[in-house]
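This is the structure I have questions about; it appears just below.
The complex is shown incomplete by one protein chain, all other protein chains being positioned as in the whole.
Right, chain A next:
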Amino acid sequence: MPLAIDSRPAVWFHVDVTVVDPRPRIVVAPDGAPHVAGVRCQACAEPVAYPWPACPECGGPVVAAEFGPEGVVWSATVVRIPVAGRTPPYALAYVDLDDGPRVLAHVVVDGDGDTAPAVGTRVRLRAGAPDPQVEVIG
């Protein structure tokens, strides 16, 4: 336990202030393919992975849009240190969804999760997990 100087618990500022899950929402389309449910800007066409009320790029109006299910790894890493609620090692990737936004996703890999996909690897979204997840295609 970290040492506290005063009477407050040491992690007092980690109290959740919202019950809304901030992670990108994965929805399954009628054809069975998972998509990220976000918005697209009507002014500048920026794809956004979140249901935000305006475009983060230009402030323009947005409409609901879905992105995926496939994309390409922009970069990736393996986290090997303890992170609250997680068991290391685990692989993370920034994935540029085809014609969509860049999203952070866990990479489903065979074995113990200590391999990151190479930059440029084609990946596909997976549904059913609380985290955004992708698996390597092929």
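One rule holds in what follows: a residue touches a chain if its C-beta (ideal position, glycine included) is under 8 Å from a C-beta of that chain, and two chains touch if they have at least 3 such contacts; residues count from 1.
Convention: contacts and distances are computed from a predicted model.
Visitor: As a check of understanding, state which of "succinate dehydrogenase", "Ni/Fe-hydrogenase subunit HybB-like protein", "Nitrate ABC transporter ATPase" or "propanoyl-CoA C-acyltransferase" is the UniProt name of the chain not shown.
Guide: "propanoyl-CoA C-acyltransferase"
Visitor: For a quick check of understanding: of A:A29, A:A43 or A:L104, which residue touches the chain that isn't displayed?
Guide: Final answer for the missing-chain contact: A:L104.
Visitor: In the complete complex, which positions of chain A touch the hidden chain?
Guide: 2-5, 8, 10-14, 16-18, 21-24, 46, 48-50, 56-57, 74-86, 90, 92, 94, 96, 101-102, 104-106, 116, 118-120, 131-132
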